[in-house]
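Before any comments, here is the structure.
Here the complex is missing one protein chain, while the rest keep their positions.
After this line comes chain A, so read on.
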């Protein structure tokens, strides 16, 4: 599982973010994006020397000033299970719909309106723009 995939899966979960300057933020992840920008809720901020603390309702942290995230052990397991479940679901859906490749949306689908009742059901996917491509880790 890619690092940012785990971060996405950790939404709503508690974590610790340390910035490059040593300041740390403890809180629940609300949202994150591919730049590693994050928003946290119910946050305890600790100064770099570890001697001063602040409590805040919500903070936004720009991705490029982050050093690392500490994430609870359980989250890796649950994220992995969720990923397996999604993969299995996508597989069965793909099979029942049109048999393998070219199924709607979730795999390899690119552009164009959903073509319902295509006679052959083969070829490149024609669903709405899906997330598609890559190894889906």
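As a convention for this text, a residue touches a chain if its C-beta (ideal position, glycine included) is under 8 Å from a C-beta of that chain, and two chains touch if they have at least 3 such contacts; residues count from 1.
By our rule, contacts and distances are computed from a predicted model.
Asks: Between "Bardet-Biedl syndrome 7 protein homolog", "Ribosome biogenesis regulatory protein", "U6 snRNA-associated Sm-like protein LSm1" or "Serine palmitoyltransferase 1", which matches the UniProt record of the unshown chain?
Replies: Answer from the record: the omitted chain is "U6 snRNA-associated Sm-like protein LSm1".
Asks: Considering the whole complex rather than only what is displayed, give the residues of chain A touching the chain that is not shown.
Replies: Chain A touches the missing chain through residues 1-4, 6-7, 20, 22, 36, 63-64, 66-73, 75-76, 137.
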